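Every protein chain of the complex appears in place save one, which is left out.
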Amino acid sequence: MDGDANIKMDEAALMAFLDTHFLQVKGEFIVEEVTDDGVTVRLDVAERHLRPGGTVSGPTMFALADVGAYLAILSRIGPVALAVTTNCSIDFMRKPAPDAPLRCETRLLKLGRVLAVCDVLIFSEGVVEAVARASLTYSIPPR
Amino acid sequence: MDGDANIKMDEAALMAFLDTHFLQVKGEFIVEEVTDDGVTVRLDVAERHLRPGGTVSGPTMFALADVGAYLAILSRIGPVALAVTTNCSIDFMRKPAPDAPLRCETRLLKLGRVLAVCDVLIFSEGVVEAVARASLTYSIPPR
Amino acid sequence: MDGDANIKMDEAALMAFLDTHFLQVKGEFIVEEVTDDGVTVRLDVAERHLRPGGTVSGPTMFALADVGAYLAILSRIGPVALAVTTNCSIDFMRKPAPDAPLRCETRLLKLGRVLAVCDVLIFSEGVVEAVARASLTYSIPPR
Partner (left out) sequence: MDGDANIKMDEAALMAFLDTHFLQVKGEFIVEEVTDDGVTVRLDVAERHLRPGGTVSGPTMFALADVGAYLAILSRIGPVALAVTTNCSIDFMRKPAPDAPLRCETRLLKLGRVLAVCDVLIFSEGVVEAVARASLTYSIPPR
């Protein structure tokens, strides 16, 4: 990725960072793996994530995609960064199961000087095809 | 709007619908006005909506845009609808104030047989320019 | 617009800039008006813009939205800029007439230090509602 693909934070470091800096979502997201081109993050769906009809809410899936992209970037640039989301385009394609975890696979497509671009697939355990896809742009501060 | 712009639900009807069917977000969103081409919805920002540095979180603004679009559609097609979000593209443009309400102005651009398209501007009280914009597509069931 | 809303290029200056620097699309786009918050650009639809069934092609409408956003930015920062599109989200909502001009109304929502965001409505003469909407982000070089 743009000559800077070295991994600067592993799973434990990303989890510790989340727990320290994102108190409002403490315990919500589990970093499963730092992969070759991104990260995999899990969300254990609970009652508070649901909408009428047993659907996982859109904001819940958006939040998962956003955290997945953020952690993919941090895993490559380290915990000093103050990256902010500037754009997200998300497609909701299938209904996730109401009682199964969601798994977000993030792929870092560009890690530039000022912008980073990720794409994301979200899977619901037990459903073969992705339930959602998203692409996100982050603005990253000078390093 | 495609020959079906008559208002079928007013502010009170939309609020009652939210409170009955969206228990998880009860009290979160206030329908301020059903306008000529959409609705205006308010969110009173609280501690739980914030991120480090006092920024309102992305998922909070996504949720507000999503509700704004949903209610704009319901205001025109009535409470029987089971519309679902299929796509959202959102741009975060400025930092909202951490202690001021957000106001979401939704404009219904298309209300078709199977798809509806809205765009949304989100304002933070005290900031002149919009802090975010979004466009959303909903799939609407046969009427 | 971020303290820099003064108009630096008027209609004639934008047209001259297009004709000089964009030879491949010379004569394609007409700058109709530099407005309070953007520009209006016209495209006279011709045979080469059509697709089977007499629809104006998607790339034609994308090109119009992209030029509209570019010129809205240049009208505020002047001809020295080398802005590049980084993202576009576009919704095709209705079929334009095959033999009527398209009119693109661009609104500059943010003109920041490194990013500019515009939104766009495209109208087909004789159709009341917008046929397409788009939002675009440009990366702008240091001024």
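Order as written gives the chain letters A, B and C; numbering starts at 1 within each chain.
Heads up, the rule we're going with is that contacts are C-beta pairs under 8 Å (C-beta built on N, C-alpha and C of every residue); 3 or more make two chains touch, one makes a residue touch a chain.
Not measured: the values here are computed from a predicted model.
Asker: What does the interface between chain B and the hidden chain look like in terms of residue numbers?
Answerer: Against the left-out chain, chain B lists 86-87, 89, 114-115, 137, 139.
Asker: In the full complex, which residues of chain A touch the absent chain?
Answerer: Those residues of chain A that touch the unshown chain are 1-2, 89, 91, 93-94, 109-110, 112, 117, 119, 121, 129-130, 133, 135, 137.
Asker: Determine and list the chain C residues touching the chain excluded from the picture.
Answerer: Those residues of chain C that touch the unshown chain are 21-22, 24, 47-48, 50-53, 55, 57-60, 62-63, 66, 82, 84-93.
Here is the rule we go by: only the chains that are shown with their structure count from here on.
Asker: Rounding to the nearest 5 degrees, give the angle of the rotation that lays the CA atoms of chain B over those of chain C.
Answerer: 180
Asker: For chain A versus chain B, what separation do you get between their C-alpha means, in angstrom?
Answerer: Roughly 24 Å separates the two chain centres.
Asker: Whole-Å distance, chain B centre to chain C centre, using C-alpha means?
Answerer: Between these chains, centre-to-centre, one finds 27 Å.
Asker: Report, in whole Å, the distance between the mean C-alpha point of chain A and the mean C-alpha point of chain C.
Answerer: The answer is 33 Å.
Asker: Give me the residue numbers in chain A that touch at least two other chains, ranges are fine.
Answerer: In chain A, residues 86-87, 89 touch at least two other chains, as defined above.
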